[in-house]
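Got a structure here, written out as structure tokens. Questions coming.
Complex shown without one protein chain; remaining protein chains in place.
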Amino acid sequence: MRGFDLSGLVLNGSGTFDAIAARRTFGDELLEQFPFDVFVSKTITAEPRQGNPPPRLWETPGGLINSIGLPNKGLDGFLAADLPQLAELPVPLCVSVMGFTRDELAKLVAAVDQREEVAMFELNVSCPNVETGLIMGADPSETARVMERVRPLTDKPVIVKLTPNATNPAEVAVAAEGAGADAVSLVNTLKGMAFRPGTSEPWLGAGTGGVSGPAVRAIALQQVAAVSKRAEIPVIGMGGIASGAGAQDFLAAGAECVAVGTESFRDPAAGSRIRRELRGLRPKLEVTYLERGTRSG
Amino acid sequence: MRGFDLSGLVLNGSGTFDAIAARRTFGDELLEQFPFDVFVSKTITAEPRQGNPPPRLWETPGGLINSIGLPNKGLDGFLAADLPQLAELPVPLCVSVMGFTRDELAKLVAAVDQREEVAMFELNVSCPNVETGLIMGADPSETARVMERVRPLTDKPVIVKLTPNATNPAEVAVAAEGAGADAVSLVNTLKGMAFRPGTSEPWLGAGTGGVSGPAVRAIALQQVAAVSKRAEIPVIGMGGIASGAGAQDFLAAGAECVAVGTESFRDPAAGSRIRRELRGLRPKLEVTYLERGTRSG
Amino acid sequence: MTLAPFGRRLAEVTAVERLGAYTVIMVVDPHQPEPGQFYMLATETGWGGGAGERPYLPRAFSHARAADGKLQFLFEDVGPGTHRLAAVERGESLWLTGPLGSGFGPPQGRALLVGGGIGVAPLVALSDDVDGPVLLGFRTALHAEAASLFPEQPKLVTDDGSMGRRGLVTELLREELDEDADATVFACGPPAMLEAVRALCAERDVPAQLALESGMACGFGACFGCVVPTRAGYIRVCVDGPVVEAAALETALVPGTGH
Partner (left out) sequence: MTLAPFGRRLAEVTAVERLGAYTVIMVVDPHQPEPGQFYMLATETGWGGGAGERPYLPRAFSHARAADGKLQFLFEDVGPGTHRLAAVERGESLWLTGPLGSGFGPPQGRALLVGGGIGVAPLVALSDDVDGPVLLGFRTALHAEAASLFPEQPKLVTDDGSMGRRGLVTELLREELDEDADATVFACGPPAMLEAVRALCAERDVPAQLALESGMACGFGACFGCVVPTRAGYIRVCVDGPVVEAAALETALVPGTGH
């Protein structure tokens, strides 16, 4: 990936680890035992956002629904307040960006690209397209247009983060690749909702949210396998990874490396544990599913 | 629904309860305590099918992946061997049908429509379209074409069973409604996969399968809410319902009634238990989410 | 075949014992099953959760004995379900559905009971009804302690020679058949053992009833998940078995599971 080798790494899922808050909580021990090989920032937008009204969390069987709503300081706040602190982390920094229009996204990428502390980008295309109302990342041609707009603005690697709420994520991956993406990552959360017990009121302040955690792992694995079969660029697999064995399944499905999200909530050092468990298992894993193909297609 | 009132009923999910095998196991007690208000047959096809090679099951956190592959005796076998036995059940019979082409489906519906033991149809449109390779039910216009073909062939109610593996299930529901469907049911299983532990071999004989059970409940609820907002026809909600409280959430999301699938594997009488629990809860449930709308859309 | 009451019921655990490598659980249940039938079991609390968030579905277990309104189950801790069951305490209750499936049929000639490892469970129940030599194979002496469940001392082999002869249980079976082949073989054990028994009985034209295993979700024919291939196509182990005539099978090996 543009000179950056992802293979076998453990990243964090964007928005599931705030390294700045974690350093306030755990002190410099966090830096000494940093759990990820690349740090992916929470998604930033051009303008500051408060995020969704609470409640923002709901526990499900083996999973979590969140409706955080991308609270962030906006481009200027990020560059001024967050980036200097993230630059102190002992690993390369990937900045996750989202725009409600292609222009907004272009502005973000162009500005962040100037900063050498930033090693790479992740484009979160899970936002609704302001013109069509559809989710940008569910539509191959819209995803391609977004990527084409961004590509000339940076020489840093660009990862496109795919949504699982699409009929055919592999088509979207192929479109992103064709438009110059250096890698794809998946899955983002699956749309979900819950009701306040005993009522007909949606629990989440935003009405609906996104499901993550072990509950979605089997679904994520299938999508990663389907995307890996079609895309030539590396795939970063995630969705419910909670152990080295779970991570290994994603590699078997054809992912180049994995990211850990919700499991970090249960175990802040989950990234390191999973990396350690994975290294213990890898020798056994020689041929991937991708190379062998399925029995029945 | 064509003179048939679904409201508050508990159905079984197609393919999750074989009343004939259950009667061999539990005897006539099954008929006396029949757990569902309508019995939905396993999906039948024009020709007999063996189904997928084993293994066909994989347990996930709070869920199950199956790759059963629609084994069935085919139209003639169904009419001769199964239908007479299903006609002895104390509840109306819904026959689930699937065709790999519209002609095949039309043939099935026309033949089954002759039998007065059959109260209604469910169209399982989760099969790949033989021409396009896409899943029929993921595509609104293809779903409409299927429904338009079937509609003139029967006066019995026709339910279209939607797949959750679609960018926009509400669009598909609206298309089915426009083409004359009397109701829609959702969700079918979410595509998923698993690997044999410690290997890079897919566990399931068919490579991939479908995820069901509590793990998918939050996802199913969101889709039922989205479909209910758009469709005028009744919605049959399912996906991980394991208790009356879970069923109530689907009604709150706008479903007219619910179906129970995987929970029957854990508790063969789950349908009755859930109906009983639901009746105990219903008085509390006055306004549905649908009527109120979300806070943030 | 004994019919099951419809639905699942709670059965109180009256005893939990370790027996070498295995655990034996006794529960109260008034329904008398036939040898070779089985039950779907789950604990009332704590079924699931933990690091892997499993088990979620109930698990299949043959009763190893049924008498005086009590059922006895014998199992080995091999995964999350049996692990939770091994931690059950007296006074807890289990969710139980069954008896399920069809059990062993009557013998033609003398009965030979052939068991491997945890596969001895349904043979213990059978040995309460049917007389005949019991031939058992175990991994180690620790596993072989399960032999004490039989009313008479079985003939034993172990993989490591730590108890009885070192070898495979099919060697014992071959010797018995050499002596008197007018017999019906009743066998339960791992796929490789069942396949060896099947091949040997086919060769000698001796009828054999094999108690098969397969991953199950429901146990009562609802899911079509537990199929195994036979000469006549796939059958559901839960309702068309678990006991099947060896002659119906091409092989007793289970495709795709590594066994």
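We just call them A, B and C in the order they show up, numbering each chain from 1.
Assume a residue touches a chain if its C-beta (ideal position, glycine included) is under 8 Å from a C-beta of that chain, and two chains touch if they have at least 3 such contacts.
In this text the structure is predicted, and so the values were computed from the model without any measurement.
Novice: Write down which of C:F6, C:Y22 or C:Y56 is the residue touching the left-out chain.
Specialist: Once the missing chain is taken into account, the touching residue is C:Y56.
Novice: Just to verify: which one of A:S7, A:Q33 or A:Q85 makes contact with the chain not shown?
Specialist: For the chain that is not drawn, the touching residue is A:Q33.
Novice: Using the document's definition of touch, tell me which of B:G99, B:P214 or B:G254 contacts the absent chain.
Specialist: For the chain that is not drawn, the touching residue is B:P214.
Novice: State which residues belonging to subunit A touch the missing partner chain.
Specialist: Against the left-out chain, subunit A lists 15-18, 20-22, 24-27, 29-30, 32-33, 42, 50-51, 53-64, 66, 68, 71, 196, 199, 201, 203, 205, 213-214, 262, 264-269, 272.
The working rule: only the chains that are shown with their structure count from here on.
Novice: Would you indicate which pair of chains has the most C-beta pairs in contact?
Specialist: The chain pair sharing the largest number of C-beta contacts is A-B.
Novice: Of all the chains, which has the CA centre nearest the overall CA centre?
Specialist: B
Novice: Counting in whole Å, what is the centre-to-centre distance of subunit A and subunit C, each centre being its mean C-alpha position?
Specialist: 47
Novice: Which parts of subunit B, given as residue numbers and ranges, touch two or more other chains?
Specialist: If we look for residues of subunit B contacting two or more partner chains, we find 53, 58, 60-63, 199, 201, 205, 214.
Novice: Give me the residues of subunit C that touch two or more other chains.
Specialist: Residues 52-53.
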